[in-house]
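Before any comments, here is the structure.
The complex appears here without one of its protein chains, the remainder shown in place.
Chains: A and B, in written order; residue numbering restarts at 1 for each.
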Amino acid sequence: MAKELMKGNVAAAEAAIRAGMDFFAGYPITPSTEVLEHLALRMPQENREMIQGENEIASMNMVIGAAACGARAMTASSGPGISLKAEAFSYAARSELPYVCLNVQRWGVGLGRLDSGQSDYMRETKGGGHGDYHHIVYSPSTIQELVDDIYEAWDVSEKYRCGVVVLSEGFLGQMMESVEIPPYKKREKPLGWGIDGSGKIGTRQSPDTDTLVARLRERTALIQSQMQRYENYQVEDAEYVFVAFGLPARVCRDAVDTLRAKGEKAGLIRPRLVWPYPVQAFKEVNPQVKGFISIESNDLGQMVEDVALASRVTSDKRVPVYCYAHSMGTPGVKMVMGKYMEVKNGSMKEVF
Amino acid sequence: MKEIIFAGFGGQGVLTGGLIIAYMAAQKDLNAVWMPAYGPTMRGGKANCVVKFGETVQEKVGSPIMEDADILIAMNEPSLDYLQFCKPDATVFVNSNAVRQDYDYPEGMTVISVDCVHLAQEAENMKGQNLVMAGAVIKKCSLFELEYATAAMCRFFESKGKGKYNDKNIKAIECGYRAVS
């Protein structure tokens, strides 16, 4: 199929339809609103269900209801809206429901701003609601990856009975890029569960607490081993390695090329999922590496903690870990190259 | 890689102007990115977008943000703030009706003054000043052939259900194209 120039949010919404989404509920919030708008037009055309909920709390609870009955259900929002959904995430996890949540991240705490950012890394990767649970968290860098991730999301979510978050960014949602939209598909095998009103099937949840805990632990370990996804670039001989996901990862890749052209041995680890974190990627890095530099679009540095953890568990050496937290927007190539040189000449202090 | 900033006031069609250029590139199977200013910027009446595209089918667009532009299109004077994001040898297209003649540009840049208002009048398409500018850019920077550019633009507007203005829009782009050498 030919490529089309499409807006990230629109492409994401269309990819969800192609992936067999039966139900969507959401509430407008910049910079994610085009998802809701596109689906308001397209879902009825496909004879599927779409509700503009009264808020994000209700929208995510509607998703729970639909998912419990076996629908491929989805919601989308941005930072503050996802906070409201966090209660329902926990309930969905308790019922082991598969669903997809798209977070078109904006910058900041509280109301934040409409600007692009990566402020929600911690919440999405560590749980966010009460109790012990994880989302599987995709971290696309291009609109094509955003589309491909959503297209795959329900297959993975249903396989593990674990919620999926697709971590987009304001800029990725708002920009347009050449993209190939995949064909329509449906769930390949029947779920084998789903409340149908008969009282005989239900959600097939774990019957008691001990079984549930055992199942959660087993599943978490399984996902961690089976879902190691990353792209390593020029890490085998690198002196310093950037670690970045989403849009900053595109910038870092350009920076690696430019730095290499100047004789600097730069490399890049780009997690394609940020939970489970791709610890495996760190094993492929030059054993003599002098430092990891986490490049993030938030204020305090969030992923840097996982970078430190991954580097410690994959190497006996205590490799210094640095962080450049760019705050709102996306850092440019020159900025990132400057940070590389600051690390190299010792003027940036390590975080871990 | 080509990087183009298209900037002006809201209503001057800068987002559409940039998008059409991105569309022309994408229709040639080139990897293209169009990044609009959105949210607070959009609501304040000031608008801009960045277009980046590979010069070969293989070339990918990395960083999508405004940083090192080859071309700045300034539909008004405040848009010249974006000169700081331009290459030292960038080409700057200015709307001569909205930017003063004696503006002090950095040395090394090529400045092309385009009389958007009169050219749009000539095309009998006053709303097509953005297209006049696009025509001038395409010609001056040898981005696309005129025939290809107008055909791609027509397909773009048809896809938005606005194909009925194609004749006027072709005229606007042609006027801009012929105004520069």
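Following the convention adopted for this analysis, a contact is a pair of C-beta atoms (placed from the backbone, for glycine too) under 8 Å apart; a residue touches a chain by one contact, two chains touch by 3 or more.
Here is the rule we go by: contacts and distances are computed from a predicted model.
A.B. asks: Can you tell which of "ABC transporter permease", "Septum site-determining protein MinD", "Thioredoxin family protein" or "2-oxoglutarate ferredoxin oxidoreductase subunit beta" UniProt lists for the chain that's not drawn?
C.D. replies: Answer from the record: the omitted chain is "2-oxoglutarate ferredoxin oxidoreductase subunit beta".
A.B. asks: Let's see if you follow the contact definition: name the visible chains touching the chain that is missing.
C.D. replies: Displayed chains contacted by the hidden chain, ordered by label: A.
A.B. asks: Among A:6, A:29 or A:64, exactly one should touch the missing chain; which is it?
C.D. replies: With A:6, A:29 or A:64 as choices, the missing chain is touched by A:64.
A.B. asks: For review purposes, identify every residue of chain A that touches the missing chain, sorted by number.
C.D. replies: With respect to the unshown chain, the touching residues of chain A are 22-23, 25, 49, 51, 53-55, 57-59, 61-71, 73, 87-88, 91, 95, 195-199, 202-203.
Here is the rule we go by: only the chains that are shown with their structure count from here on.
A.B. asks: How far is the middle of chain A from the middle of chain B, if each middle is the mean of its Cα atoms, in Å?
C.D. replies: 34
A.B. asks: Can you list the chain B residues touching chain A in their complex?
C.D. replies: The contact residues of chain B facing chain A are 19, 22-23, 26, 29-36, 38-40, 61-65, 67-68.
A.B. asks: Note which residues of chain A are touching chain B in the complex, please.
C.D. replies: 3-5, 30-31, 113-115, 170-171, 174-178, 247, 250-251, 253-254, 257, 329-330, 332-334
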